[in-house]
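Here you go, one structure.
For this depiction, one protein chain was excluded, whereas all remaining protein chains were kept in their positions.
What follows is chain A.
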Amino acid sequence: MSHAEATAAPDAAEAPTSRTTAAGPEVREASEASEAPTRRRGAFGRLLRSELGLVLGRRRNQLLLALLASVPILLGIVLAIVSDSAYAGQGPGFIDRIGGNGLFLVVTSLFLCTPFLLPLVTSIAAGDAIAGEAGGGTLRYLLTVPVRRGTLLVAKALAAMTFMLVAVALVTAAALLAGGLLFGFDDLTLLSGQTIPLTDGVLRMLGVAGYVAMSLTGLVAVGLFFSTLAEVPVGVMAATVVVAIVSTVLDSLPQLSAIHPFLLTHHWFDFAEFLRFEVSWSLLGQGLALQAAWVAIFGSLAWARFTTADITS
């Protein structure tokens, strides 16, 4: 993997010795020593650019994004084909509305992707962040870069977050495109029966997409923490997806209603607020606060783990 070298290259001159250090504890000492003044302005920016290039540049990740973006397009084409058959209007969410207004393709696509596909993509990016490097044996080389481990973790987290944002943005853009081309846009009829102008409708769809993206930040933090625990990225990705699924299952058990407000996925479908006449900002605020809480707790756990772990691979 050329990644460690690519990242290290700009700073290689400052830390030539640490790359040759083989044993884990020494690497750690070296990186902690580098928390001292060797850092230069722009180091974080370079690190982040390198991480983004890595996450977005990987062929497998691009394939993943392409497949995700095809969901709304396929959905739109299928619906356009069956629009005159007995199957028209059947299905989950707002599927029956799409034929009349392509805007609903956005919310239907996100509705279909929210339970599994988007968490999966998020888990792949977050789970791969640290464990992928460890599994590939490149983590210790990466740590020779003279930045603090905390800074590296932040760069990794931002890269995973960006990948998730790109995924949601792609689904939204593909849905807008397919919906507009196949069905055309119209004024948006809200769930409560009121109709709002098209521009407001588009803004509300963007609100839906934004909220869905923000809802996934907690999962990024969980994945990042798991990623600092293990060296097999596939296991970490699976564990992260499982967290989302278990949370959904727990959320559906009325016996556990006491813990529902704290579950990661509890507010995921509140994006439907954007389709009600009066958007309850307090409800959306609860959802965002919950994600912030998960980010704070699992982000700090990931930091504590990553900055204290002995890295040997």
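As a working rule, a residue touches a chain if its C-beta (ideal position, glycine included) is under 8 Å from a C-beta of that chain, and two chains touch if they have at least 3 such contacts; residues count from 1.
Note that contacts and distances are computed from a predicted model.
Missing chain, UniProt protein name, picked from "MucB/RseB N-terminal domain-containing protein", "Trehalose transport system permease protein SugA", "Malonate decarboxylase acyl carrier protein" or "Nucleotidyltransferase family protein": "MucB/RseB N-terminal domain-containing protein".
Against the chain not shown here, chain A presents residues 89-90, 93-94, 96-97, 100, 111, 186-187, 189, 191-195, 254, 257, 262, 269, 272, 275-278, 280, 282-283, 289, 293, 296-297, 300-301, 303-304, 307-308.
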